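With one protein chain removed, the remaining protein chains of the complex are shown where they sit.
Chains: A and B, in written order; residue numbering restarts at 1 for each.
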Amino acid sequence: MSGNSTAHSPRSLDEAYEILSHTAAKVIAGGTDLMVLMNARQLDAEEFLDIWRIDELRGIADEGDALRIGALATYTDLIRSPIIQKYAPALVAASRMVGAVQIQNRGTLGGNIVNASPAGDSLPVLAAYDAELEIGSRRGLRRLDFNQFYTGYRRTALEADELVVSVRVPKLKADERDFFCKVGTRRAQAISKTVMAVKAKTENEILEWIRVGVGSVAPTVVRAYKTESLLAGRAITADLVEQARQSISLEVSPITDLRSTEHYRRRVTGNVLARFLREVIDSDGAGI
Amino acid sequence: MAVGQNVLRKEGVEKLTGAARYIDDIALEGMLYGKTIRSPLARGLIKSISFDTDFDWSPITVCDWRDIPGENFVALIENDQPLLVARDVRHAEEPILLIAAESRTLVEEAASRIRIEYEELTPVLSIEESLDCREIIYGDDNVFKRFLIARGEVDEGINQGDLIIEGCYRVPHQEQLYIEPQGMIAIPTDTGMTVLGSMQCPYYVHKALKQLFNLSDEQAVVIQTMTGGGFGGKEEYPSMIACHAALLAHKAQRPVKIIYDRAEDIAATTKRHPGVIRHRTAVTRDGRLTASEIDIVLDGGAYVTLTPVVLSRAAIHALGPYRCENVRITARAVATNTPPNGAFRGFGAPQVAFAYEMQMEKIALRLGIDPLELRRINMLKEGDITATGQQLRWSVGSEDVLNAAVERSHFREKQEAIQIERASGDSRKRRGVGLSFFFHGAGFTGSGEAKMKARAGIEITDQGRARVLSSSTEIGQGTQTIFCQIVADELGIGFDDVEIEETDTSRVPDSGPTVASRTCMVVGRVIQLAAREIKEKIKRFAAELFGAPEIDLMEGRFVEGGKVLASFAEVAREYAAQNGKLKVESQYASPMGVEWDDDSYSGDAYPAFSWGAEVAEVEVDMDTFEVSVLKITTAQDIGRAIHPLLAAGQIEGGTLQAVGYGLTEELVWDQGRIVNRMLTNYIIPTSMDAPDMETVIVEKEYPHGPFGAKGVGELPMDGAAPAIAAAVLNATGAFVSEIPVTPERLMMIHEGTRRESNED
Partner (left out) sequence: MSDEKKPDKQGLSRRGFLKASGISLSVPLVLNYRMVKAAGAEVKVLGPGKAPIQLTINSKPFTAEVEPRVTLLEALRNDLDLTGAKRVCDRATCGACTVIMDGKPVYSCSVLAIEAQGKKITTVEGLMQGERLHPVQQAFVDNDAQQCGYCTPGFVVACKAFLDKNPNPTPEEVKRGLGGNLCRCGTYVGVRAAVLQASRGRKGGQRG
């Protein structure tokens, strides 16, 4: 801990881009992840870029077929937003499972994304929703599929001078459904052992398509593409549920760590997907 | 009357407004911040210590073992734990150097400029490794201590039984996790050393300081500051920190503060002893225990510290609250190269309680007898004899608590409802209900109290108020409040007219440590006796003063024949004017006929036991194997609740710690080091994990306790883990013989059980 830290608190994105273009300042927003590292002396940044006051990074807007969520939207903002509640309910469910109220008030969706933890609670939802990121720098704006954002454990496609500005989340349509389940170490202030979000379209017991995002079971949040294609276009039967359970258990690549075991994570990830599929059957009135 | 009333907690408002100053809230002029440099290795020899020559060391105070003026040991049962390692590192996080500087930043910077090189030795890291003796780290066989409790003829008892049932149970480390981290400030004075800080036992720290600097009783002064929880974790370890701060303060001749970081606190300080407990029980077909063989092995860690005392309590409680004529209990504590395990609420009893209650569940299962019925058949009742040969003569609330817990929880109805639900088909969420029955000896074991001779007193202040003089500490459990209640009622004055002297060794006598559920029953009794004596003295004085031989003191007034003659304060001031300060000190004496033999380890292990029964209702998610505890109903016989709300708080709190013990709390080790050192990864229950609780206080008065009170602090720690495990068994059919019942562990058992039943 040195005695010469510096902080920038710009009010506009252009100012922030400018600072990032010529310094190695560490970007800080709500502080819920970064401060943990700093207090633990695991991060010794000397220069900060506090983006909390940049209003351009706020706001949740309805843009027709998608929602545009500013990077600084807090979990509390997401939970309270009527349009998120209506068009991305899994994101509300995920936000409610984040830490506790104090974290939800400060933690931001953008922060969760750039922190790049494989256990980030909101990330499987963004994966399952095929979200798109808007990334900015002095060089301009670019868009990137969320599912291409992570390049490895805690690594992202973000360049040093870039900021995540907003997230575009396609709206849940009337004939689609979503699902979120976090299996954590306890009921509040928990980090996940496995965390899953699903978006799917079903018609008459047929699963037209399904997208499954899973966290804490690989170096990054992942999509279970193999299992998705196994399920696509099929009628959900007990046998298919069992196949899907096994498929995703094998598809994910978890490790044994402080929170759980590889074996548990594989098996429970399968069980959670099976739970979703059973819910589909139950709600569609089909027997299993 | 104050006793039995929910009067306001003495220090309550201070704590609620943020005005209460804990040790880390105190800053002194010229104070330095101290830090402990520790070993990352579990076992090894220090080869060299080097200090970065590019760093300016002039503002840094550094101490190593050579700075210790007296003996290099923390004073406890045995002098075997060094304050600072000279050469031999025996556990990870063992203190080697101390440094201090004017700011925390500077001290951290200095710490990063120290290099210590070691020669690594093979560490002993588990009970199994210790027992196999490939590496000898203590004595000839790595065994710190052994106990044998024998009663009747075990071989004969086994012959009388129809069935022999064996079980092996494992219990983990548990971290106390008091919310306030450990901390001390040492202040060098003209005459010696003053230490203030967070602690349970000021006289333990006092003894350690005296030994460290060869000080007299008066030269060492220890003051307890407001203490943010202890649960045993601030019983013995604060002596170490106090000595460290004092060493730095002595060398720097400035006040030094040491506050542990949470990670350091979890990694370095004591834990509950883990253990392996084996039962071999002979039973008749109708469910009577005819013989019981129990073998206990506890992991003591690297040094003896309090381990023999913990082991003793484990051995004495090992059979549980059950009758059995033929018993053989063997107990060993072994050394490992891990931080010494120590005091934690329950002190050996929660470990054996999990084992004896799961053994009862196993017996019930094997015999096809209802678990509640099995407890009823074997429970100890008044007049019965325990494993150590103690006849239970008084205050035995065993049946009462069991009945109360069963009735209040609707145990039978719930059992039936679950059976019906089960029969109606398989559900992904399964409910279960389970029971536990337990007891806890209050006060020190055996001859402990007779040897300790706890002292406490009362003095009358110049304002005519009563002031309690005791070294029993307030650590949240309500010591100050209940002491004032006892004095108020015994003396006949108002609760608000009683106050507590600061817990400062220069002002209060040694009441013994604040441990072992002894504060109310033992020290409270001594205070009651002191109050009684004060009352006699002042009554005699008032009788003479007013020429009123029949005078009595009631509610703060001296009355005779219904006429108020004077207030207590008035008479007290007059007494002081004529006779000087009125002050009485009393001392504990064991009740007549309470006898213990240390050699044969038999007799009256405790003057009284507290009794508990608990019903846990759980829901198990069969997809994730998560166990939710929906409700706990507990009935506990504590003799008399001096303050029912505080007593209920003790019961709820101890029960919740036991829920953590049973379900989530587990340390992850890597080469003898604790990996999960944070509140995010050492998992204690949050508000959302805490079940609804219903508490029934049963009062079977103990004739030698203050107003009939026994102990309450530890009993609640004993019951929840086995009750939850029994409920999980009821819900899933998975028999749990190891806690915590994590989802991972439950899933493995469930898979194993399923495989077994498929093979059948």
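Brief remarks on what is shown
Criterion: contacts are C-beta pairs under 8 Å (C-beta built on N, C-alpha and C of every residue); 3 or more make two chains touch, one makes a residue touch a chain.
Just so you know, these numbers come straight off a predicted model, no measurement behind them.
Taking the complete complex into account, the chain left out of view touches A, B. The residue touching the chain not shown here, chosen from B:680, B:737 or B:753, is B:680.
Contact with the undisplayed chain is limited, among B:91, B:467 or B:745, to B:467. Contact with the chain that does not appear here is found for just one residue of B:533, B:619 or B:652, B:652. Chain B meets the missing chain through residues 6, 8-22, 24-29, 176-181, 185, 187, 189-191, 194, 196, 218, 221, 223, 225-231, 261-262, 467, 475-478, 480, 499-502, 504, 506-507, 644-646, 648-649, 652-657, 678-680, 684-688, 690, 692-693. Contacts to the hidden chain, counted on chain A, fall at residues 1, 3-12, 14-15, 17-19, 28, 30-32, 35-36, 38-40, 45-46, 48, 50, 52, 76, 99-103, 105-106, 187-189.
Simple rule for what comes next: only the chains that are shown with their structure count from here on.
Each chain gets one centre point, the mean of its Cα atoms, and the points for chain A and chain B are 43 Å apart. The touching residues of chain B, counted against chain A in their complex, run 105, 108-109, 263, 428, 623-626, 664, 668, 675-676, 679-681, 683, 685-689, 743-744, 747-748.
On chain A, the positions that touch chain B within their shared complex are 1, 3, 40-41, 100, 183, 185-189, 191, 193, 258-261, 263-264, 267-268, 271-272, 274-275.
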